[in-house]
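For this depiction, one protein chain was excluded, whereas all remaining protein chains were kept in their positions.
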Amino acid sequence: MRKFSGFAVVREAMRAHKGWAEQWNTPEPRKQYDVIIVGAGGHGLATAYYLAKEFGITNVAVLEKGWLGGGNTGRNTTIIRSNYLYDESAGIYNHALKLWEGLSQELNYNVMFSQRGVMMLAHNVHDVQVSKRHVHANRLNGVDNEWLTPQQVKDYCPPINIGKSVRYPIVGAALQRRGGVARHDAVAWGYARAAADMGVHIIQNCEVKGINRGSDGAVTGVETTRGTINAKKVGVVAAGHTSVLMEMAGVQMPLESFPLQALVSEPVKPILPCVVMSSSVHAYISQSDKGELVIGAGTDQYASYSQTGSMHILTDTLEAICEVFPIFSRMKMMRSWGGIVDVTPDRSPILAKTPVSGLFVNCGWGTGGFKATPGSGNVFAHTIAKDEPHKINAGFTLERFRNGRLIDEAAAAAVAH
Amino acid sequence: MSAPNRIAGHGRLSPSNAISFTFDGKRLDALEGDTLASALLANGIQLMGRSFKYHRPRGILAAGSEEPNALMDIARDNGRRQPNVRAGVQEVFDGMMAESQNRYPSLAFDVGAVNDGLGRFLPAGFYYKTFMWPRKAWDKLYEPIIRNAAGLGKTPVEADPDKYANRFSHTDILIVGAGAAGLQAALTAAKSGLQVVLADENPELGGSLLSDGDVRIGGKAGGDWARNVEAELRGMDNVTILTRTTAFGYYAQNMIALVERVSDHLANPDSGLVRERLWQIRAGRVIMATGAIERHLVFADNDRPGIMLASAGREFLHKYGVTPGQNIGVYTACDSAYNAAFDLKQAGVSIVAILDCRPNVDSELLSRANDLGIKVLTSHAVISTSGRLRVKSMQVRSIDGGKSEKYEIDCLLMSGGWTPSVHLFSQSRGKLAFDEDKGRFVPDIYMEDCASVGSCNGTDDMAAALAEAKEKTNEAIKLLGGKTSRAKALSVENACSMDGFLIGSADGAGPDDFVKAFVDFQNDVTAKDIRLAVREGFRSIEHVKRYTTTGMATDQGKMSNMHGLAIAAEMLGKDIPEVGLTTFRAPYTPVTFGTMVNHSRGELFDVTRRTPMHEGAVAKGAVFEDVGNWKRAWYFPQGGEDMHAAVNRECATTRKMAGMFDASTLGKIEVVGPDAVKFMNMMYTNPWDKLGVGRLRYGIMCREDGFIYDDGVVARMDKNRFHVTTTTGGAPRVLNMMEDYLQTEFPDWKVWLTSVSEQWAVIAVNGPKARAIIEPLVEGIDMSGDAFPHMSVREGKICGVPTRLMRMSFTGETGFEINVPANYGQAVWDAIWERGAPMGMGVYGTEAMHVMRAEKGYIIVGQDTDGTVTPHDAGLSWAIGKNKKDFVGIGGLRRPDLVAKGRRQLVGLRTRDGNIVLEEGAQIVENADVPIPIPMVGFVTSSYWSQCLGHSIALALVENGFERLGETVFIPMEDRTIAAEIVSPVFYDAKGGRVNG
Amino acid sequence: MANLELPLQSRMFANDGIAIAPIGSLERVSLRADDSAFASIEKVLGLTLPKKPKTSVTKDDRTALWIGPDEWLILGQDNASLMQAFGKLRSQKFSAVDVSHRNCAIQISGENAVMVLNTGCPQDLSLKAFPVGACSRTVYAKAEIILLRTGENEFHLECWRSFSDYVWKFLLDSATSL
Partner (left out) sequence: MLLIHCPYCEEDRPELEFHGAGEAHMERPKNMGDISPEDFEKFFFIRENRKGLVFERWRHLHGCGRFFNAARHSVSDKFICTYKAGEPKPELSDEQIAAVLPPAKGTPANEPIVSKGDAK
């Protein structure tokens, strides 16, 4: 792989950039791989990358129904943080955050990880109790998260309205300084390029139509729109479509898929220096490198695979944004879109072995999977390679819905991911 | 006239209506009805903006909302400042302030333009390959530079002072677009008797008819016809006409979102006038007559100010009497550009030449050009242009090669043909088909109840468009049961031909390795950027878009999509439909947040619920807290007290004498019917059969998973009637869950639920003197302790009004909760106060209530429980009916992890130093002297200073807490570690005798 | 006897084509009933319960609004006569709960009434879809309301008392932004 660098760009400039190679291969699928990953989103590509890099398993195919990074990876609002409450969650998200911090260099691809800080607003006594519970738990888990007074909130994020006249005045915030945003597409492309460089096959426009199992019940491979492809290990990393794929192997999932909408404003000069989230008034917002305000809305109330939703979901979100930032009222929504998020009953992911031997699943990230991408791929690769979970994802089992050992971030926190 | 490019006798504006505005601080003249674009052009100004990445000087490209270049900041005053306004859309009003954007220090001299010189080092996606070393420099150096260079306008610095509005509306037929086809559709629909809405984004109806000097409809000049139709439509009751109104979103089941710009064009809008109105129209049938957008041509340096679409040139002339230049070249692949040249020539403007890249051109056009003395060169291309802040010349060469020739120009009109505006159709989830012959996508499969007519449907010929509009409208009328029209379609003469197109790079542009031939103007995406993306393996058009950012600018690809697609397809050696089209998403053009939010801001952002006694609390100086939508009196400071002092006093007064408290926000549900007991047994963990009429019981409700969902005191008013209370926040979800079970699991049970949360105002009077205070006010109830013991309810009167009087306590003192019909709440409250105050009674707020209940170890659901706590965990096993065979939660509670050891259980905590009040949310560890991560065994759920006990108290959820009474645990804070002992959660009056006083 | 204090007391608004005013004290009963109880209920009430969705029946000073298939809101004069009437019933197959003070009512009238309501209510309020006498529980922005059309240009709006301030202000904001 040709190394990306400023020098390379300058050198290429002299010959009209004709010398750049394809960033990833576009091979015909082989008949047999050691591991098949279904889904070329960030998590799937990261899994393939770490399988190759950390476990030397390079005979890997990543199968993608559409174009790589085209699902939730390319549709999310790119918030990265790790200040989760439970040890299990803090463990995996902080593992991810540490990987984010060196990811551009590791992949030799600038994923523009911008540690602008993620501020989660509190608007009432209950919010304060919940936030502080997080702050304290995070501190003891080695995760940075600090409590800010309203004035400190204002100092950190000048455009915010901390006035008392609003309906729900801001009474403080939890700030994770190491949190931030990244360029979502670049994450998928960077992992794809680095994985392909180690021999991983990335096969786009290849839809999985069936999961094959042998007489012993174990996985033998998959049926695709491009024929049968065999492998003893198959990892399903298909976000919103997980239920559909797992059904092919006869595994029913505790998942529901909902539309999740987001929008961006027209680009403006830098105004918002950090990420701001509020679970009480239901809004999260950041400003991209291009200058657009990137705003996440909530899920629609019905299950859907349509990648669109109702307009009032956006309206509700913008109401909250203008409540917190009255100066944004004249900003203009430029584009809105939807993704399909798979939600578990306890709002925590499943990263685990399944009842089917050789079949692994990584799903249920709900509205907040992007931030976990490197960590998720990393421990999922471990789970597939070793046929047992890494200690970081040991709690994110399927069995927890049977024995009741949930990791209920939603119930415990009432904080949006 | 001072404006050098205004041509007398042309356009629709009246020269007597002169107004003035400023542009970058300079005062300029305009005519009423001018757009900012036409006014600037009239003044000879071509330079209007800077591009996003290279900061290239840019002028107007299009005359309408698709404009990617001329985006301005428009202001009335500091708060009313709108960035990124398209110059061709903004109507000039007297006194308007326009400012150019994305330049420093000035539009003519912009230091950012250094990027242009470095352009070859900044190809598509260069930032993915660079800025990675040293690692720290990204945050501190590279990213700030990138961010400052990017972005267009600036956010206003003040809160928006303008008003916005919303209207939900229903109509039979909604017609989007009032060009020739839309007007024909509206005429047809209007006569059907059905309700019709006609919306157009422009101030005037007529669409392209207003920019066409030749076309005649029904024997009248196109513009006159449009005016007549408008007059006719406005006279009809069943027709609503919305001008300056853009349909921006097509949502499921024919819900169309539109924004009406009500007052941005007015110099002095009435203070009552809203700025914009959101329309959410549900239509029986939608007719889309959204027209087509002209494309530019992709050639080297095609972006200099003065280079614009041919249709824009024609529009400026016919609408505003403005010529975009004095010495105009025309470069086209489409017939319609000829008409622009002809009209300008006839208006006295010099047309240098028409360069047509096609070898064969309609002979009529050629002969007309010849008649007008316009030179036409077929099979020719513009291969470059010059001029820094305005185009000065163009190099022209035959497509077959040979020497190039230079022409001096001050304006170049271009046309690459027309792209049907299928945005709304595509948003409706309709499928497009590619029309190979004309290089465009047109509607194919419809998913909603709608139709496309006219040029948005690929029907370019105006006569055919009118016929189609009539036919499709008649179909709609028929489906909706209206009266179809049999009138003949109108005749059309002299319509301009839209034949001919070019998508992708223009021929003869030569190798473009080191030139910039722009595909997406605003984002500075050139043809070679798209080629680079394909070369680097980006094969899906979505990838190409995201890597190069083509189509991601504020026009969302209206100009650039087809060119980008064609160039990518060519590179890939694929047909265009195989490469695909990026998805069209709402909004069609950007919409202000204010419009989306409309009324719901300030105090209308959310409901503010106040209790019947709210004003009374205000009068007593209450500080309020937000609990859900409710405002609850938090504490009542007196004479400069802080919260701590006030709460201490409120607690002390209540415990020593008495206190009154507004408990009205509690949820209340009346459960009535012969199966009421059965139902209660199912919904609550407790058994209810033996609860006597007139008795109260504390009930716990779980979800099926066995975790506490809500709690509250339940009164049995009658054999078949329960008065159930819920938590304040839980009221709606409890009722919803009850209804769910009742309607779907037990539909045969004869029991009905009615919310009475707001029927009853609730005044709690607690304290040793509580009974003495209220007794004289009560009628018809024996208030003696024997007749009316703790945890019972009586009906009677208080202060002459009916009451459900409950003897219960959330403080541990003798207590009464007086329920009275809400509209009497304040009066009864006042009466009790009048009697109680002289006896030493005080009033207390939610904070004192919290303290006193914590002293008694009473939980608050949502604070001491969090959705992972079972009744067992909360020490409430006694509230689970041991002999019950079924209740909601019984199965969930049996799950292995819920009965395993190690669960967190609710206990009390006493800090070793009683003066330290723990922080709620603080984490508990067994040993703080270990390195991070420190294993946590629980956390503090509630913590207060207890004035009556003289030390702090806390409740906490701690692993195996019930077995650890007496053990010491630690609470590590940032600056110190606090030791505390695990104790019983009941701190005060452990025997519980005081409630019986 | 303690004084009655109605929410929205002494508020009033009128403008071109729109008047908004609180409606005074009423007796209100939320009625839920089994089919088997209809006859006896109708007898004591002296009116026939509307059985068709979105309709109401008014007789003398009592109005019954269809809310759901087994739910009605009965409005009457503020004299407790409704609850007294229900008190006479032997049937147990119903629930009549006094909600007189739970709700409060606002009258919206004038030629712009529909427009003012349609700022926050997403239902089709044209006379065709929502004729005089029609009623429905629905929403007005973030509040739940019950709407009863009492005339071509006149509506009776009911909401819970703590929502009334919000509804009132939203109505005014709408009435001043037509």
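Just so it is clear, A, B and C label the chains in written order, and each chain counts residues from 1 on its own.
In this text, a residue touches a chain if its C-beta (ideal position, glycine included) is under 8 Å from a C-beta of that chain, and two chains touch if they have at least 3 such contacts.
Just so you know, these numbers come straight off a predicted model, no measurement behind them.
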{"item": "Chains in view that touch the one left out, judged over the entire complex", "value": "A, B, C"}
{"item": "Chain not shown: contacting residue from A:Gly6, A:Pro29, A:Pro169 or A:Pro254", "value": "A:Pro254"}
{"item": "Residue touching the undisplayed chain, where the options are B:Ser263, B:Thr582 or B:Ser792", "value": "B:Thr582"}
{"item": "Residue touching the undisplayed chain, where the options are B:Arg429, B:His644, B:Lys797 or B:Arg835", "value": "B:Arg429"}
{"item": "Touching residues on chain B - with respect to the absent chain", "value": "168, 251-253, 255, 280, 282, 426, 429-434, 441, 444-445, 447, 540, 542, 577, 580-584, 704-705, 736, 739-740, 743-745, 747, 884-886, 890-892, 894-896"}
{"item": "Residues belonging to chain A that touch the chain removed from view", "value": "66-67, 70, 241, 243-244, 252-257, 300-308, 310-312, 342, 345, 401-404"}
{"item": "Residues in chain C touching the chain absent from view", "value": "53-54, 67-69, 71, 122-123, 136-139, 144"}
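Please note the rule applied: only the chains that are shown with their structure count from here on.
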{"item": "Centroid distance [mean C-alpha coordinates] between chain C and chain A, Å", "value": "48"}
{"item": "Inter-chain centre distance, chain A versus chain B - centres from mean C-alpha coordinates, in Å", "value": "22"}
{"item": "For chain C, residues that touch 2 or more chains besides their own", "value": "none"}
{"item": "Junction residues of chain B, two or more chains touched", "value": "280, 600, 603, 606, 608"}
{"item": "Contact footprint of chain A on chain B as seen in their complex", "value": "52, 81-84, 102, 120-121, 123, 126-133, 135, 138-139, 143-144, 146-148, 150-160, 162, 249, 251-252, 255, 257, 280, 429, 513-514, 528, 532, 535-540, 542-543, 546-547, 549, 554, 556, 583, 585-587, 590-594, 596-597, 600-603, 605-606, 608, 625-627, 705-707, 862-863, 866-868, 892, 895-898, 919-923, 925, 932-934, 936, 939, 972-974"}
{"item": "Partner chain C, residues of chain B touching it in the complex", "value": "163-170, 195, 272, 274, 277, 280, 282, 598-600, 603-604, 606-612, 629-630, 670, 672-674, 720, 750-760, 799-801, 820-828, 831"}
{"item": "Of chain C, residues touching chain B in the complex", "value": "1-7, 25, 30, 32-34, 70, 92-95, 97-103, 115, 118-124, 126, 129, 141-143, 160-163, 165-166, 169-170, 173-174, 176-178"}
